[in-house]
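All protein chains of the complex are present and in place, except for one that has been dropped.
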Amino acid sequence: MTNLAVRLPGLELKNPIMPASGCFGFGREYSSFYDLGKLGAVIMKAATGTGRLGNPTPRVAETASGMLNAIGLQNPGVEKIIENEVPFLGAYDTCIIANIAGSTLEEYEKVASTFNETNLVHALELNISCPNVKEGGIQFGTDPSLAQAVTEIVKKASKLPVYVKLSPNVTNIVEMAKAVEAAGADGLSMINTLTGMQIHLPSRKPLIANKTGGLSGPAIKPVAIRMIYEVKQHVDIPIIGMGGVSNAEDVLEFLLAGASAVAVGTANFSNPYVCPEIIDALPETLERYGFNSVEEAIGKGIMSV
Amino acid sequence: MTNLAVRLPGLELKNPIMPASGCFGFGREYSSFYDLGKLGAVIMKAATGTGRLGNPTPRVAETASGMLNAIGLQNPGVEKIIENEVPFLGAYDTCIIANIAGSTLEEYEKVASTFNETNLVHALELNISCPNVKEGGIQFGTDPSLAQAVTEIVKKASKLPVYVKLSPNVTNIVEMAKAVEAAGADGLSMINTLTGMQIHLPSRKPLIANKTGGLSGPAIKPVAIRMIYEVKQHVDIPIIGMGGVSNAEDVLEFLLAGASAVAVGTANFSNPYVCPEIIDALPETLERYGFNSVEEAIGKGIMSV
Amino acid sequence: MMIQKENMIIRSVTNIALDTIEMVLENTYISKTAIPGQFLHAAIEGHTLRRPISIADIDQEKETITILFKILGKGTEKLATYQPGMTFDALGPSGNGFQVDNTRATYLLIGGGIGVPPLYYLGKTLAEKKCNIVSILGFQTEENVFYEERFQALGKTFIVTNDGSYGETGFVTDIIEKAGHFDSYFSCGPVPMLKAITSKLPTKPGLISLEERMGCGVGACMACVIPSADGKGYQKICSDGPVFHAQEVSL
Partner (left out) sequence: MMIQKENMIIRSVTNIALDTIEMVLENTYISKTAIPGQFLHAAIEGHTLRRPISIADIDQEKETITILFKILGKGTEKLATYQPGMTFDALGPSGNGFQVDNTRATYLLIGGGIGVPPLYYLGKTLAEKKCNIVSILGFQTEENVFYEERFQALGKTFIVTNDGSYGETGFVTDIIEKAGHFDSYFSCGPVPMLKAITSKLPTKPGLISLEERMGCGVGACMACVIPSADGKGYQKICSDGPVFHAQEVSL
């Protein structure tokens, strides 16, 4: 019997598959397609301090083997999420990871500490790729010292393990990973989207109302694999990998590159059943390539170890 | 009559289409498919100071809507290129752009000055994305001060206009563009490939022998468009755009984002006739979206101008 | 009715107007459960995102669903190459459709271009409920006109073309006066048309069907929103809509 279980800080995953933040809402819609208890975990849509309306539309565009999105963190705010959404998900036999975002250090701190009020959330995913309004548009996710600062504050504010979600839009991903590890991160989550743009020819304008959007989907998988492979060799904390996963072979590729678990984002839009289908296919896929368990495969593609 | 001509430093292009460096060799192979005189220009494969053998194989891999390559600058060296390759291309009614690379500032200087010996080359494309052996693996293309230094040296060594080819693997592309503009670059060429990796499941190893490779093709087009759009607003020198172009609509998208001419790389592999087919389709495409000339479309997608 | 992922078997493909394809699809679940105004979210090979296409007609006995679509971009271009016998998968029935409670009233259907299709299944359903139906269908030019006879079979039908090449000349709003009395209206078409209609008919009860670029198509990703009329939030077109009360959203 192939063992799919993975044990990570705060997360006893029955399998390594979880929907990625922002691609699964708070699970309600997909719960009509299948039992969410099948999932290793669910990563919820980003929560901010107070509710946000997000960006104007169009918010998405299709690209070659991928898509752009600029939803803009639309969410009802951390309190309403805890009140209205978490209990729904908490009724399923799966782990819950709360993705948290903010514009200021204070907002991050507030969101993180507010999640202490529920016992149903197992871990935080700290999204540091949103524009930092206060510091003049610099992103927490592209400056190692800002990333370190926000990680420290969130670690202090929260009783939960913190997985820091790294942005791929940086020159040196290893430096970012080391900075947040030093700040106490329990794990990493990577990658968030690559910043991209599409121009709509008839209107001669960027198609996405926000002009730029985040590129996701199979198009970015090689970038994700490269970054995880690089980072895994320089940090000791586990990595939740993501970026273009759409089948069980992709999952194995992420495990070999160094991920301990794998999130699936864009592929949910192509196929709402993609997560349970991957979970069902995973044992056979692992066996075919000579693995008896998920844990056995983690990092096995790294040539220097 | 739609006017396809574009005038750039050193380059009187009859149309804005040119094969990208490394995807067209020195033109010989494609000259059996069509008259190279149809092309606006040809960008040659990188030239280094002395011949290089390049990397072990496999050197390429296919990815979703793209590919990875790690050829490793295999080339016969600048002198042999001038002797054996440039005259062949020089016989065609097209512009020649020499892509130059090196491991040290001295090598860049040598390659640039050696190209002064021929009158057949119209411009240099300065490839600053190759690992810099001397400075400990840092890339000229990711450090603004190194990029500035190599641009200054090449400008001094060469009598030709210099287009600096930017790497997209940076946190801040505008900063890189400004640095090389300040150093005297006559133009920019962007983007080079995104660093990526693919893991071969049966062997559990990175498929590309060099481990990482450069991601090209339609997958990266949104990143290229975003970066050109950002850079165009902050520099005054023209941009040769590239990254995933495979048809005339893509070309118009690059023009609208701020490119003045467009290079086509990976698409040559899918369709060896892609460049002349794009050139033939371009007048009708420009007209359909309301343009009478290529020059009219340049930067028209930028909303703040 | 719950959305399911269903296999659609293509039974026929017909070019019914310029770049406009009618496709008849066989599927039990969706043909038995969909109401007018709902849509299919169609997976097209080689495309990351699904394409929303309205249900234009249903034959419950034959278990077929008719869709009409215009070739606009790469996805619809590809779908138009599919042949009878081939299959594709679709999520459906998606969205909230036109809820019709009153019978025996007079309804005005106002469709623009590729907004016409959902109104046909609606019109047929209303006709079955013995309602009075008047239709105004706007197209750019003669070559784009489709389904004229089918709407005529339901009731009085005005065709308008922007260039006057067929029927009346102008916009659908220019005809509303000629349509005579109606109790409420149903409309689907481009946003500028819907804006013109809702501002011309500020007090009439009406339902409008909206379009927006979608990610998930099931209400999870927040891609397809439209501001609520009260300015206090957003509605999701894929799951709260695509059909809204005319006064509920801010166009």
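Per-chain residue numbering starts at 1, and chain names A, B and C are given in the order in which the chains are listed.
FYI, a residue touches a chain if its C-beta (ideal position, glycine included) is under 8 Å from a C-beta of that chain, and two chains touch if they have at least 3 such contacts.
Predicted model only: the values in this text are computed from it and were never measured.
Q: From the list B:Asn69, B:Ser103, B:Asn169 or B:Thr195, which touches the chain that is not on show?
A: B:Asn69
Q: Quick one: which of B:Gly102, B:Gly217 or B:Gly258 touches the chain that's been left out?
A: Here the residue in touch with the unshown chain is B:Gly217.
Q: Considering the entire assembly, which residues of chain B contact the chain that has been omitted?
A: 22-25, 28-30, 32-33, 45, 53-54, 57-63, 65-67, 69, 71, 74, 217-218, 266, 268-273
The criterion applied here is as follows: only the chains that are shown with their structure count from here on.
Q: Give me the ID of the chain with the smallest distance between its Cα centroid and the all-protein Cα centroid.
A: Nearest to the common C-alpha centre lies chain A.
Q: Centre to centre, by mean C-alpha position, how many angstrom separate chain B and chain C?
A: Measuring from centre to centre gives 46 Å for this pair.
Q: Centre to centre, by mean C-alpha position, how many angstrom separate chain A and chain B?
A: From the centre of chain A to the centre of chain B is 34 Å.
Q: Touching at least two other chains at once: which residues of chain C meet that condition?
A: none
Q: For chain B, which residues are shared contacts with two or more other chains?
A: none
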